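Report on one structure; see the data block that follows.
In this view, the complex is presented without one of its protein chains, the others remaining in place.
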Amino acid sequence: MSAARRTPLATALRGWGGLLGIALLALALLVVAPAVLSDFRLGNLGKYCCWAIAAVGIGLAWGRGGMLVMGQGVFFGIGGYAMAMHLKLEAAGPGNVPDFMQLYGDGTMPGWWEPFRSGAFTLVAIVVLPALVALVLGYAILKRRVRGAYFAILNQALAVTFATLLVATIKQTGGFNGLNSFPTFFGYNLYDPVNKQMIYSIAAGLLIACLLVVWHLGRSRFGELLVATRDAEERVRFLGHDPANIKLVAFVAAAVMASIGGAMFAPIAGIISPSDVNAAASILLIAGVALGGRASLLGPALGAIAVGYGQSALSESFPNHWSYFQGALFIVVILLIPAGLASLPPRLWAALPRRGRTRKAATA
Amino acid sequence: MSTSRTRLAASTAAALAAALVLSSCGGSKSDDGSAAAADSCVDTSGDTIKLGFLNSTSGAMAISEQTVRDSLLLAAKEINADGGILGKQIEPVEEDGASDPAVFAEKIGKLLTSDCVAAVFGGWTSASRKAMLPVVEGSNGLLFYPVQYEGLEASENIYYTGATTNQQIIPAMDFLASKGVKTLFLAGSDYVFPRTANKIIKQYAAELGIEIVGEEYVPLDSDDWSTQVAKIVKAKPDFVFNTINGSSNVGFIKAYYEQGLGPDTSPIISVSIAEEEAPAMGKDVTGQFAAWNYFQSVETPANEAFIEAFQAEYGADRPTSDPMEAAYTSLYLYKNIVEKAESFDVDDVNAASDGVSFDAPEGTVTIDGENHHIAKTGLIGRINAENQFDVVWSSEGPIEPDPFLEGYDWWDPSAE
Amino acid sequence: MESFTTPLLTGTSTGAILLIAALGLALTFGQMGVINMAHGEFLMAGAYTTYLTQQVVSSADVSVLLAIPVAFLVAGLLGLALEAGIIRWMYHRPLDTLLVTVGVGMVLQQLAKDLFGAQGDPVREPGWLQGNLTVLGYHWPYTRMFTIVLAVVALGGLAALLKRTRFGRQIRATVQNRDLAETMGISTRRVDRITFFVGSGLAGVGGVAVALASGTNPTLGTSYIIPAFLVVVAGGLGQLRGTVLAAWLVGVVTAFLTDWFSGSTAQVITFALVVVFLQVRPQGLFTVRTRGLA
Amino acid sequence: MLELRGVSVGYGRTAVVHDVDLEVPTGGAVAVMGHNGAGKTTLLRAAVGLLPVRSGTILLDGVDVTRMRPHQRVRRGLGYVPQGQLCFPQLTTLENLRLVADGRPDGARLVDEVLDTFPALRGLLPRKAGLLSGGQRQQLAIARTLLTQPRLLVLDEPTEGIQPNVVAEIEEVIAALTARDDLSVLLVEQHVGFALRATGRYYVLESGRVTSSGSGGPGAVADVRAAMAV
């Protein structure tokens, strides 16, 4: 795995350089972007940030842990729907039922919606719910030593199942249309540009926070152990660890991050629907991570932002060809630069002095 | 030593990030949750006026929505050739909704706040409309939505030029009642429109004395209908009410034939199969029925002109269909409202819209200023061997739009 | 009785299509370890080939039979191109083949949309397949029975190829020890290519069955790919009989669940059942001692 | 028959074989000896084509085969019996043989011939090769390679890990093969005495380099011992 081969720059990026990179990104997202972008573009960037948050988690689980999590849409959806349910209830007002239940059903609300009236409960649920689901699923899958392609396929099947379930439960979750029309966000009017900027800042801030978590984990013993598990799972067993537990932690962390991303996506995009969480959406997240560099610190986040931007920009200019671009992206990146764009600067950097060295060797 | 420094740096960075987040939280908390209407940025000073055309030109819905885009562009071209709106040439700003509701929401925001268009035309799926609704209300913009839908909605900022349920579903039921249908089987895709439509159908059927002998849903993208069709065979209904969407119809019609059903045993009435979709099912669909407000075969002078212009522009093999006609009509209606209001301002437009009419290909349509829908005539067509629709039944004149079915006392929205 | 025969027979027909799709995967995934997510699009290519064959040979009676070998060839050649252009560089990165072929699938799907339109095109069944046989109250369409025949032929052909022919021995030898096969004078590159050709070609044959059942459309492959993979995994790698049983079970169980609940619920429950099953038997229905893919 | 000129081979960052020159004369037999890890197997794998060389040339019958794939070299008359009694465990003994023989016009006769050479295999034809004993598998491996009708036979440790009573049998077969005029042999063997008896020339490989070479025969045992003791 050349991605993780320790070139000096890569090593540096894991330590101080990584922190510097995060600081620069924070500066760009939290200070520069709000100053130069229009409200509309800033909203778009906020959406990309939500995907980036999920991508950071994928970088942890896939890049560092070797688990190709092809169904992160599930967790993105859990967070997104939890938040959206709260916002719908907020819009409906105390004691009232969300509008769509009146339209599609008989106007009664299922009991499990009730707790989401509480903002505090919702915030807790956005973290705890995906963690629990990931724990149960991960435990079941990883303990049986399901890995590699099997893991990926089961994961994707999960995303398909989840989206189908959402579509099928139209009276409870809005079905294919999903949940939309959120006038307020914890009391803040969502039509007000100032508040939109605030929500953007929260999303960007959460992205930075997730990056800091991953940066820290990367430096910790756990980070080493995770990479070790990816590269030689059996060997880790003989260090006295159960590799399943190590991977489980990364899987759960990735799930929580995806959920946080989804939770911010709902108010920023104004909608969360099955098409934001299905297999295709999950794969788009993977595309960003692959592009940026699965095993690098900033790569997944930047890659996700780039893919989000590319989707907006390319679909504006070449509306019929976005699918081709997306497909080509997978083919070119995975085939030619499997370690992602993040691997290019260190590679170039490493290539330069080596040429000098070989010349020296030749003259010797 | 070095590690403690690192920790310090880490916590500082974390604190910094947190501070940034918190400081940016200084949002304004307005108490009235209503739309703080943003000032319109529409530029009406020049001799052109920008209009947004927002349809999916990529993704699953592209093939349907592209036809809407085509007729919008045709209408714009005709209007421009005729002197424009209030003397201003239409400058279309095209965007792709990519068959994804979230993208529709994003793009309509761009069109209204960044491109500053005077109005947006487009949307197809209910999901796309629902996603655009808060955005268009939030920025007090205008959206013209050209597709028949499940009703139960009326927004100050949206004009609905397709049918609402009392202009398509209810006429279809009236047609069935007129044919003496006693038993009905409901088959639909598992999403909003079929679910809502069937809720209405079931209540109206009870009123009409028609028995519902089965109700089946299949996921949107599923092609396998054999199990459900076996249930139809078993139920032997007088008619099948089909609310299946898109390509899923092909598998349904195939399974229906294979198991020995046909127009003479248990005929189908569809609300999503039009001139565009029928050829995909070939001869299998011949003899079946569809409920719309427009067919290519409608004989009006306006329709003759429309078909001629459309085929001249896009090719003689191109059929015209209900949503295309509704989109074409929507742009002309907008022109007529604006010219009545003598203003592009949204509030002025809304104030002037009531009673504005247009001699559309389907016949004369008139806007209801209360609910922003238009009065339309209900038509039932029977599919012939050329995959065209022969009109076999029509409502008595245009039906006033009633999106919330307030005029129907059998309707109980909270009943299951 | 009807409530039992109907799902059983419809499920068996659905299982047959699933089996043809899964047989190709059993070869490329089970034997070669390549996770080809574009396999569904090869299925789609087979369906469109059926449609195109009908455009050229207008007699539906003949064209469908003709479409079977042509679809095999078209999908096989697509597979060959994929192998030669991309997969051959990635045998040591099985997980990455998954992602690359996802990209290939996207491109093929968009290509089909651009070439044929998103609406789908009709495929007429031949006269000799019109009608149905009434089995205990269920009108079993001849086309559905035909897919079962097609599946049995594909299965028999594949089994004979692997067990009886020289090329089958070469495939099995290459799977077991690539270097050794090479030094026995077998061109393992050639074996790879042909294996991929045959596996992809089988998807094309599956496409004919799909076209007969539900016509063509650009996205039809996506609804088969995940179930087909689950069938291969649940059946046990390298186990044809496992694949057969798993395909039949998934088809029939889904049909019964659809009958009892709804189509969406059936999908959800079937997936859940497969996941639970893989918890109990991660190595599938039938086990063979073989290298894992991980 | 086979000539290696300045061949270097390595894995990843480390070179294992350095600048080796070696020749197997037509009809002759050559032994390569050396400690574990000296690079003997690596050298053979490069000669057969399973490993790319870093530099140097490999000639087979005077033709440069350095860039050819293994199966192409096999078609040019190179037969290889790898270390470890390798076979295709899920194929039967007969299938193991037919795998090779099928492509040849006189395949059936050839199978019959090698079964005469290894009569013990006759009774094992329907059995899966994975269930054979080590000695039986080695006989199968040699028989299978003979079916490719090699003019040069490359044997990597043919008696390693095999029960003593079978070893004698296999040594007999190898001795018979090396004695054939129409067959050249390149043999890697730990058993110095046997190797030198069976071959006419030896090379000693240490840390990937040829440190000594000479004529074979029992008299060379002491020389080889001395060379390897360094």
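Which chain is which? They are A, B, C and D, in the order written, and residues in each are numbered from 1.
Everything that follows uses one rule, which is that a contact is a pair of C-beta atoms (placed from the backbone, for glycine too) under 8 Å apart; a residue touches a chain by one contact, two chains touch by 3 or more.
Everything that follows uses one rule, which is that contacts and distances are computed from a predicted model.
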item	value
Name under which UniProt lists the unshown chain, selected from "Urea ABC transporter ATP-binding protein UrtD", "2-oxoglutarate ferredoxin oxidoreductase subunit alpha", "Oxaloacetate decarboxylase beta chain" or "CcmD family protein"	"Urea ABC transporter ATP-binding protein UrtD"
Chain not shown: contacting residue from A:56, A:190 or A:227	A:227
Selected from D:6, D:25, D:193 or D:219 as touching the chain missing from the view	D:193
Omitted-chain contact residue, chosen from D:3, D:23, D:61 or D:160	D:160
Which of A:95, A:111 or A:240 contacts the chain that the document leaves out	A:240
Hidden-chain contact residue, picked from the options D:18, D:45 or D:144	D:45
Absent-chain interface as seen on subunit A, which is shown	1, 4-6, 216-217, 219-222, 224-225, 227-228, 231-232, 234-235, 237-242
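Please note the rule applied: only the chains that are shown with their structure count from here on.
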item	value
A-C compared against A-B, more contacting pairs	A-B
Most widely separated chain from subunit D, with each centre as the mean of CA atoms	B
Whole-Å gap separating subunit B and subunit D, where each centre is the average of the chain's CA atoms	76
Inter-centroid spacing, subunit C versus subunit B (mean Cα positions, whole Å)	37
Residues of subunit C whose C-beta touches two or more other chains	113, 222, 262, 264, 267
Multi-partner residues of subunit A (at least 2 other chains)	164, 167-168, 320-321, 323
Touching pairs - complete list by chain label	A-B, A-C, B-C, C-D
Subunit D residues within the subunit C interface of the complex	48-50, 69-72, 74-75, 80, 82, 86-91, 95, 98-100, 102-103, 144-145, 148
Touch list for subunit B against partner subunit C, complex	60-64, 190, 216-219, 221-228, 230-231, 233-234, 246-247, 250-251, 254-255, 258-260, 276-277, 279-284
List of subunit A residues in touch with subunit C within their complex	68, 70, 140-141, 144-150, 152-154, 156-158, 160-161, 164-165, 167-168, 233, 279, 283, 286, 290, 320-321, 323-324, 326-331, 334-335, 338
